[in-house]
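One protein chain omitted, others in place.
Moving on, here comes subunit A:
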Amino acid sequence: MTALLLRDLTLALRAGGGFGLSLAFFLIVTVLVPFGVGPEGGVLGRIAPGILWVGALLACLLSLDRIFALDYEDGTLDLMATAPIPLETVTATKALAHWLTTGLPLTLAAPALGVLLNLPTAGFSWLTLSLAVGTPALSMIGAFGAALTVGLKRGGLLLSLLVLPLYIPTLIFGADCVRRGVEGLPTTTPLLMLLGITLGSVAILPFAAAAAIRVNLR
């Protein structure tokens, strides 16, 4: 399991720049928004929590098909399926690797982009916290979507159609947590709901993803 995690991390870091790509995408999306809505600080500050969450979500989506597709093509996934560790562990580990290379950097980069969007000072800690709590759910849900579409030739567009609706609850609670933090309202409820979604996803979705992969390898 550790070996698998290290392998996935190494592949993500060394091969093809998937690691930096989603971060760069996040940056670009965030930079594009002021061009779209105008540079007034008040407006930007108000929509910043939502923009940053949507941006993180899209950046996360961008790298999803890398989770299983390459391993499926060269047969590594077949080996993993017959390996002595359960396939559920494989999917969970791969989701973890995806989070370490996408979710975690996004979380760390988000405050810097918050400055660009004029996010009020009170929001920064909540932004980081909510992303740290919420992005594991994004990776796990995404791994499930990737497992569903791994057998398809051009599954990228379909993947986003399948995964984005599943992201809605995470987005609602994540962005709301930051918004409440900015306005000085209590943030416990959305934060706990976000944590609940993450823990629930991590508990259930590895099984669903493994089931989907077994079907695809049949």
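Miscellaneous remarks
Here is the rule we go by: a contact is a pair of C-beta atoms (placed from the backbone, for glycine too) under 8 Å apart; a residue touches a chain by one contact, two chains touch by 3 or more; residues count from 1.
Note that in this section contacts and distances are computed from a predicted model.
Think of the chain that is not pictured: of "Heme exporter protein C", "Branched-chain amino acid transport system permease protein", "Deoxyribose-phosphate aldolase" or "Sulfopyruvate decarboxylase subunit alpha", UniProt labels it "Heme exporter protein C". Although one chain is not drawn, the whole complex shows that of A:Val33, A:Leu113, A:Val178 or A:Met193 it is A:Met193 that touches it.
Of the residues in subunit A, those that touch the hidden partner chain are 141, 144, 148-149, 151-152, 155, 158, 161-162, 164-166, 168-169, 172-173, 176, 189-190, 193, 197, 204-205, 208, 211-212, 215-216, 218.
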